[in-house]
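A single protein chain has been omitted; all remaining protein chains appear in their positions.
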Amino acid sequence: MTYIRPKFRHPELPKNKLGYSVDYYEGALSTLCAGCGHDSISAAIVKACFEMNIEPHRLAKLSGIGCSSKTPTYFLSNSHGFNSVHGRMPSVATGANLANRDLIYFGVSGDGDTASIGMGQFVHAIRRNLNMVYIVMNNGCYGLTKGQDSATADQGSKNKSGNVNLFESIDLASMAIELGATFVAQSFSGDKTQLLPLLKAAMKHPGFAFINVISPCVTFNNNVGSTKSYDYVREHIDATATVDFVPEMAEITTEYEEGTSKKVKMHDGSYIALSKLAQGWDPLNKLSAMNAIYHARMNSEFLTGLLYVNPDSQDLHHIIQTTDKPLNELTKAEICPGSAALKDINLGLR
Amino acid sequence: MTYIRPKFRHPELPKNKLGYSVDYYEGALSTLCAGCGHDSISAAIVKACFEMNIEPHRLAKLSGIGCSSKTPTYFLSNSHGFNSVHGRMPSVATGANLANRDLIYFGVSGDGDTASIGMGQFVHAIRRNLNMVYIVMNNGCYGLTKGQDSATADQGSKNKSGNVNLFESIDLASMAIELGATFVAQSFSGDKTQLLPLLKAAMKHPGFAFINVISPCVTFNNNVGSTKSYDYVREHIDATATVDFVPEMAEITTEYEEGTSKKVKMHDGSYIALSKLAQGWDPLNKLSAMNAIYHARMNSEFLTGLLYVNPDSQDLHHIIQTTDKPLNELTKAEICPGSAALKDINLGLR
Amino acid sequence: MMNDVASVKPGGYFMYDSTKKLHAEYIRPDINYLGIPLMQMCNENYSDPRQRQLFKNIIYVGALSALLDIEFNVFEDLLAEQFKGKEKLIPSNIKALNLGIDYVKANFTYPLDIRVERRNLIGDSIMIDGNSACGLGAVYAGATVAAWYPITPSTSVVEAFSSYADEFRTDKITGKRNVAIVQAEDELAAIGMVIGANWNGARSFTATSGPGLSLMNEFLGLAYFAEVPAVLIDVQRTGPSTGMPTRTQQSDILEAAYASHGDTKHILLFPATPKECFDQTVDAFDLAEELQTPVIMLTDLDLGMNDHVSPPFQWDDNREYKRGKVLNAEMLEKMNRFGRYLDVDNDGIAYRTYPGTHPSKGSFFTRGTSRDEYAAYTEDGAAYKRNVDRLIKKWNTAKNMVPPPQLYQEKNQHKYGMFFFGTSQYAAEEAMDLLKEKKIGVDSIRIKAFPFNQTVEDFINSHEKVFVIEQNRDAQMKSLLMIEMGANPEKLISVLNYDGMPITADNIMNQISAHLSSAPKEAVAAI
Partner (left out) sequence: MMNDVASVKPGGYFMYDSTKKLHAEYIRPDINYLGIPLMQMCNENYSDPRQRQLFKNIIYVGALSALLDIEFNVFEDLLAEQFKGKEKLIPSNIKALNLGIDYVKANFTYPLDIRVERRNLIGDSIMIDGNSACGLGAVYAGATVAAWYPITPSTSVVEAFSSYADEFRTDKITGKRNVAIVQAEDELAAIGMVIGANWNGARSFTATSGPGLSLMNEFLGLAYFAEVPAVLIDVQRTGPSTGMPTRTQQSDILEAAYASHGDTKHILLFPATPKECFDQTVDAFDLAEELQTPVIMLTDLDLGMNDHVSPPFQWDDNREYKRGKVLNAEMLEKMNRFGRYLDVDNDGIAYRTYPGTHPSKGSFFTRGTSRDEYAAYTEDGAAYKRNVDRLIKKWNTAKNMVPPPQLYQEKNQHKYGMFFFGTSQYAAEEAMDLLKEKKIGVDSIRIKAFPFNQTVEDFINSHEKVFVIEQNRDAQMKSLLMIEMGANPEKLISVLNYDGMPITADNIMNQISAHLSSAPKEAVAAI
């Protein structure tokens, strides 16, 4: 059941440039377990959209199936949403994006939804550099079906039934980089300070922007043995880079000292500033990103921040040279060759 | 139609230890296009099995759908074969292997069969370290359906219809290493000298042994624009390592000079000797393998040889602790708890 | 809420949240109202909105327990079980329960005249859910490979199998197991593994629900055509698509019967009780191996997830596994030429071999493409036709191998028949009594399997009308009766329920008597 959030709020809430206050970006009241990491991410999404002055109806939210995939109900109730089938959100998002290149596509998935049943579609959405934000709310388990291990569960961690996970875990971030993803970031649901700028940067990225967010499942994965539990992550988090997203319209200098930060020019002219907390860090270099991830993994540390970005990213529409006008707006005159052309075709087939 | 190869051959053909001559390892006459790279690989498989003294009926050959997936008909006619459905051979192989851990599982797939429709199953077979040989006969196209680009077609290469492939290609080898594969090799169908020892090593590897073999499609992918064509590969091949497989029973010193070769002890006690042709090469080091692949790729070179091996590989049965006896040989007495136990169960459910 | 009020039987009780006054339209003179200000109590006792929502239900349960006089320690046990490992959540729940109890004690005469009492009337019957029974059945059936992907409401089938395997299939010293259980990456992989394992001579199964079944279509067609055994337990939930995952239905029948493109059909089993889940799971493996084809067991959420009273399980230690026509090395040695798809026994079932059996005889290629009797690829139309015609012969052979239907009378004697299957049994049996009270005589049949056998055909033929009871919208079982037996549709009267709740006896009785009173008597007689 979906609880309807009481509509009337504080009238003096600050407004963004479009004149909307933050509650305009909220969704229905969450029915997830109290304390679920996914809710924190939803809250960050609400805030990011509010601060970025996004027209909610110009954004489409898509998801698969899972607790994580339910969250689109809990943010942006003025956006169209599509809760598709398990593991297949990427293809639905691809079709939607092809139909109308002018909307923002915001995809939410889970680690089960992406790393198991959805692996093929995930890989190929990356390969096509589909212009979308793709968040995995990663809790290392199947929350909705009551806590089985997912393919991102760390080897050796325990699930609720006390069983130890025996398989090597899939590292979605390094896999995405390996596959040529043009924007790869990691964060933690409890770290809104970091999540917010990453979300903003992702929404501005003209291509596939992947954010792998560790998001503890309080019900099934918050036991001591699990490396995806809240406490574990808090202790082992290793923020190698903080991102500060600076839209061009109001450029401000970064808060970080020269020498510790690196600006990356985004395709739309905006910048991402990265502060280099890790040694030898180069967000434009795939191999160094992979290396950093490996080394963190070996130290059981979780590397967060913007790990890799390709500022020259060209999305699917560029690759296949779709016309600029959204395809769903083309009129009959623009797409139907008409009877005269058909006569010629008939002649050619005699 | 399958041509039946005339059975009677040269009576003085040399015999292997089991007393079989090489023709005992052959299959039906190939119906592939004359010159197809896949046929060369089949020939190498025949030779490898002959030289390794494999009992053909103790090997099961499995495949998906495609020209490549047809090849199991063309080798080892005394082995059981399973030509399953497109992209799903890994799951069938997994089930087969679980049922009887004592056979050798030899999987053949194509780049379409693996990198597109089969991506999810490929990834998860790797993750489970299924004990099998997994060969991709990689021609960068869909041979059987008449030449469409596959996901391993190089960006910028042309297919038969003259269309340029616009998408970044998937590098199956580096992806496999990234995902934790325990044996990853690359070769070229035209290079039997290299292929043979790689095949032998793969069959001895106790885990998922992946060989990505460039195998030109003479019909649809042999035009100048294609980087998977025979001529192109011959010119750009970069053999970083030659493998010499040495079964323990008859150990021989490698032909390579000290200092240029490295021996890796395999789980079953046999050795693989690698000659280090590339600088800084360490087949036990994932990152160096990835680096080498990247650099070769940047130079449009194709790195062949055994790229990575984990000598401590433990296969799926070890991980889930299956009993030693093949499951398909367990008798009722071993697996049926019987009526007495059921009475207790009933009591517990009152 | 209108529906809720309407559903109360005259003289019954209607309990509601009295925080707001009940609208006049909800007031029925013939029932009793019990108002409890649940919302108000929550607001007074909790500040967090989520807590207010959550504990409302618990207060309600507390109130109910006082009204019905349920033993309090039953709840304590349940809570202890529910919150194992999170014991700190127990006291707040106990508090909520007491809020409800106290309100009842203060405001109503309690307990009511209806009670819940601990009784012992079921003899040696057991209480268990169907999924656990299937899991246990698979252990007894000698299944050694299970591959699955979690999905409500089927998840507990393999979970039960796994925990029984912990008990019965694990070497206490080495920890090694006489079983392999793999959580697959999706349902396509799960059924692929099952096919691979069965091909290789291990008994293997999977369990899923509707969406998983849909994903398995391609592989099921392969298993049918390549003739590889497979056992699949489909615990049906309310469809279509994701539907209502926590509600029941019997609506995967058509999808299961004809899963996959081309001329494909599958053996189906329809258990009605946990005991049948156990028995039919064992049967399913025998049938799959004897017939070398997939067998799909269709249970449902109600049977699978809820505890049911059931006769105790039984096992005959002399029962041998029927592994079907499999040639071993010795047999192969004696043979001249092995033909995988030769109909040697004229029953449509050919002989197979497992990989690894014999050094030079018995190898063949399993494939989804057409082939001749010796398993060689062919595009010859005649060979193709021989093969698919043999599959029909096998299908006819199957009719007398699957579990026969249960007849509720020695001789069919009434004009009308009642036809049902699966969990409709509970309501249908009750409906028989209700109809008898109304002096409506019906014969009854409960089928347990598809394809149908002669008994089913006779039942249909010997009645003027047959009421076909099913829990789906599209009368899918009726479709099978027409397609497979050529049953005349005019005879088959559908009695349907598809709102996600198990069908009730009242519902069946009402639909049947409504039909009988509306149908022009003459027309009926004329048939």
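Each chain gets a letter, A, B and C, in the order it is written, and its residues are counted from 1.
Rule of thumb we're sticking to: a contact is a pair of C-beta atoms (placed from the backbone, for glycine too) under 8 Å apart; a residue touches a chain by one contact, two chains touch by 3 or more.
None of these values were measured; they are calculated from a predicted model.
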{"item": "Omitted chain - touching chains that are shown", "value": "A, B, C"}
{"item": "Identified contact with the non-displayed chain, of C:Glu218, C:Asp300 or C:Asp443", "value": "C:Glu218"}
{"item": "Per the touch definition above, residue among C:Thr144, C:Asn472 or C:Asn507 touching the missing chain", "value": "C:Asn472"}
{"item": "Sole contact to the chain not displayed, among C:Thr206, C:Gln249 or C:Thr423", "value": "C:Gln249"}
{"item": "Selected residue (touches chain absent from view) among C:Ile27, C:Val74, C:Val344 or C:Ile483", "value": "C:Ile483"}
{"item": "Touch criterion as defined above, residue of A:Ala44, A:Cys67 or A:Val92 at the omitted chain", "value": "A:Val92"}
{"item": "Touching residues (missing chain, whole complex) on subunit A", "value": "1-2, 55-58, 60, 62, 72-73, 77-85, 88, 90-100, 102-103, 120-121, 123-124, 128, 316-317, 320-324, 327-328, 330, 332, 334-339, 341-342, 345-346, 349-350"}
{"item": "Hidden partner chain, residues of subunit B it touches", "value": "3, 29, 34, 65, 85-87, 116-117, 119, 142, 145-146, 148-149, 151"}
{"item": "Residue ranges of subunit C at the interface with the undisplayed chain", "value": "3, 210-211, 213-215, 217-218, 221-222, 224-226, 236, 238-247, 249, 251-252, 254-255, 258-265, 367-370, 379, 381-382, 384-385, 388-389, 392, 472-474, 476, 479, 482-483, 486-490, 498-501"}
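We adopt the following convention: only the chains that are shown with their structure count from here on.
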{"item": "Dominant interface by contact count, named by its two chains", "value": "B-C"}
{"item": "Whole-Å gap between the CA centroids of subunit B and subunit C", "value": "41"}
{"item": "Subunit A and subunit B: spacing of chain centres that average the CA atoms, whole Å", "value": "35"}
{"item": "Of all residues in subunit B, the ones touching two or more other chains", "value": "120, 123-124, 128, 320"}
{"item": "Multi-chain contact residues (two or more partners), subunit C", "value": "185-186"}
